[in-house]
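Note that one protein chain of the assembly has been removed; the remaining protein chains are unaltered in position.
For subunit A:
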Amino acid sequence: MATVWRSQRAFARFFAGKTVRILNNASDLGAKLTPASISVSSTQNYSNYAKSPFVKRIKEQYEFDIVKNPPEWAYVERLMPFESIPNVTPKETYPSGWIPPKEEAKNLPYFIARTRNHQMPIYLDLSMKGTRKISLIRRIEGDIWLLNDLIKEHLQKTQKRYVETRVHELGRFIEVKGDFVTTLRDWAYAQGF
C-alpha cells in the first residue's frame, strides 16, 4: 500500500503546479500539440477516463491550401514516366548514329515499319550453339515477295553467291540464311525505312 501511495505522489510531483505537454506519437504528423490542445492539471487524475480532458481541434503546424492545377505541377509531371514512347524530334544529325526513316520510303510498294523504339526490325537469330545463323527481317508491309526478290538480288551482288531466303507471308517476315544483318540494315536504311 505504501508503495502505491508513493508512486502516486511521484506522479503528482512530475506534473506539479502547471499545465504541461503530454508527449504522444501523433506529435510529428504535421500537427503541433500546444498546451491548449491536450493539457492536464495536476489536480486531476489523468488515468480516469471520465475526468480526462476532451481532445480539441488541433492547430495545423504548416499553413496550406489545396489548389487545382498549380503552375508547379509541370515540375512534378517532368518526373513522371512517359505514358508512351515519344516521337523523335527531327534534328540535323544524331550523335548516337541513329538514322531517321525517310518520307519517300512510304511510296514504295513494300515497307519495313520501325519498332516502337524507332529501331530497324532486322535481327540475328543464333541457334544450334551459334552454328545456325538466320537474319530476320520483321514488320514488313506491302508486297513481301517483291521485297524478297530485291533482297536476294542485293545479296547476290554483294556476297557474290546465292543466298537462301524464306518468306513467311502471314507472319510478315523474311528469314535469310546466314549472318547478313549489317548488310541488310544498310540496305534498308538506303531504301529509307
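The criterion applied here is as follows: a residue touches a chain if its C-beta (ideal position, glycine included) is under 8 Å from a C-beta of that chain, and two chains touch if they have at least 3 such contacts; residues count from 1.
Following the convention adopted for this analysis, contacts and distances are computed from a predicted model.
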{"item": "Omitted chain, identified by the protein name its UniProt record gives, among \"Large ribosomal subunit protein uL4m\", \"RNA polymerase II transcription factor B subunit 2\", \"RING-type domain-containing protein\" or \"Cytochrome c oxidase subunit 6, mitochondrial\"", "value": "\"Large ribosomal subunit protein uL4m\""}
{"item": "Chain not shown: contacting residue from A:Glu60, A:Asp125 or A:Glu141", "value": "A:Glu141"}
{"item": "Residue touching the undisplayed chain, where the options are A:Lys106, A:Arg132 or A:Lys177", "value": "A:Lys106"}
{"item": "For subunit A, the residues touching the chain missing from this view", "value": "81-85, 106-107, 109, 111, 113-114, 116, 141-143, 170-172"}
